[in-house]
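A single protein chain has been removed from this complex, and every other one stays in its place.
== chain A ==
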Amino acid sequence: MTNIETFFQLLRERSDLLTTALWQHIEMSLISLLIAVFIAVPLGIFLAMYKKGAEPVIGTTAVIQTIPSLALLGFLIPFVGIGTTPAIIALSAYALMPILRNTYTGVKGVDPALAEAARGMGMTYQQQLMKVQLPLAMPTIMAGIRTGMVLIVGTATLAALVGAGGLGDLIMTGLNRSNNYYILMGAIPAALLALLFDAVLRMTEKRSSGSSIRPIFAVVTAAILLVAVPNVYQAFDGRGGGAEEITLAGKLGAEPEIIINMYKLLIEEETNYEVVLEEGLGQTDIVFQALLNEDIDGYFEFTGTAITNLLNEEPVSNDEEEAFIQARDGMFDEYGLVFLEPMAYQNTYALAVTEELQEETGVETISDLTSFEDELTAAFTFEFFDRTSDGYPGIQEVYGLDIADVQTMDPGLRSEALVAGDVDVIDAYSTDSYMIRYNLIALEDDENVFPPFNGAPLLREDVLIDYPELEPILNQLGGMISEEEMMEMNYEVDENDADASAVAENYLVEAGLLPANGE
């Protein structure tokens, strides 16, 4: 099958995913654009009329523009939680600068003689604005809105990381699985969407040349309706559902998605609660913040991460049981969070190399690497590069390893870089599917730098007080799932594009935790 055929097959099979993501993307972009327009256009007009204070205000929006989008999204979570709210705020903020600057320039650039003619003819302030300044400034204002719109549609792909969904979901999945088709399935519609919006705005602009700015109002009204109607409909439709909702989340990747689907299946099997899943919610700090904010009720976390990242402690021991107790007690004392029983497998950090490198050099352990350190190139995730005790700094300290060339890279890209021969060593998660896919070798951590990483549900105490039955239900997974089983399930989802929920159900049925389906 050619690449293009593969791509179109994926499109056909995943058209449901694409439709949902596309709609979320459109909705999010339109709302953000409308907010940005409603703030920036009147503000721009005001600044142009009064002239004073224009530069500081426009400067402020320019500063907002320089904040990296992901940082801005992360920064908003403690205040407004996760989901579409922070995404819309951040996206609106990004579009402010071009719209504001162009509105200001456009209105200010209207020939003063024309303004004086309008005034001398006895137009009121409002009439001058509507009949003269705005129509004349409209091409410039529209250019600003179009720039803002392209920015929004592009940046909205990052909103997936804070749980806002959209086409970014597909791109993130693609990056995570090193699956270019998924990336394209997100990126191409995003580009087409930007072109479509641009075409609509350009047509509006053409139509509204002359003294009438009615087409602009028509488009704005259409946009508001498009966004508002489904939401209002949903609000009415959603009433009377009545079932109590529990929201569980997982970080980006196949494994958390599979595990929280197991949670959902188990809880819904044994209670009447409805479990809402927030899948692929970015990195540790974003999910954790969402839990503290009560945006979610629980998520799937590892003991090792809890100890070193969230508690900022050194692991007391390399024993799984002791590490769990340290994590459980620490999380409860520090944050009032409850760690339920961990599962059997470990998804620990590992340093991984290709089979070829192992054959060439015979490395088996991390200690063995030190003899070649001057010839090696490594690609690490930002998180690993940064983690003091159980990341690269910890390795450097304990093993005295000093790799000649270290690059930092997105998690989804580093395995490919390794296979492509661009780098020799990467940090890996031991159960990730690419370990199977590329036959990678995890080097033995002979000095025990990496703490145990056992996965378990992490819930807020108040959730367990309200729903005490969750504890026994979720604890059924305690001690279950081996490393091989997990790796295989990850491989199913990542490589064979299986549904996480189906994979989860399969396992639970086989393990006897769920009754087999009626058939």
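We take it that a contact is a pair of C-beta atoms (placed from the backbone, for glycine too) under 8 Å apart; a residue touches a chain by one contact, two chains touch by 3 or more; residues count from 1.
Convention: contacts and distances are computed from a predicted model.
Trainee: What does the UniProt entry say the missing chain is called, choosing from "Quaternary amine transport ATP-binding protein", "Protein translocase subunit SecD", "Twin-arginine translocation signal domain-containing protein" or "Phenylacetic acid degradation b"?
Mentor: UniProt protein name of the non-displayed chain: "Quaternary amine transport ATP-binding protein".
Trainee: Using the touch definition from the top, which of A:72, A:99 or A:132 touches the missing chain?
Mentor: Checking the options A:72, A:99 or A:132, the one contacting the hidden chain is A:132.
Trainee: Of A:39, A:123, A:292 or A:325, which one is in contact with the hidden chain?
Mentor: Considering the complete complex, A:123 is the one touching the chain left out.
Trainee: If I consider the whole complex, including the chain that's not displayed, which of A:71, A:114, A:203 or A:316 touches that chain?
Mentor: A:114
Trainee: Residue-wise, where is chain A in contact with the chain that is not depicted?
Mentor: Contacting residues on chain A, toward the hidden partner: 111, 113-114, 116-124, 127, 131-132, 135-136, 209-211.
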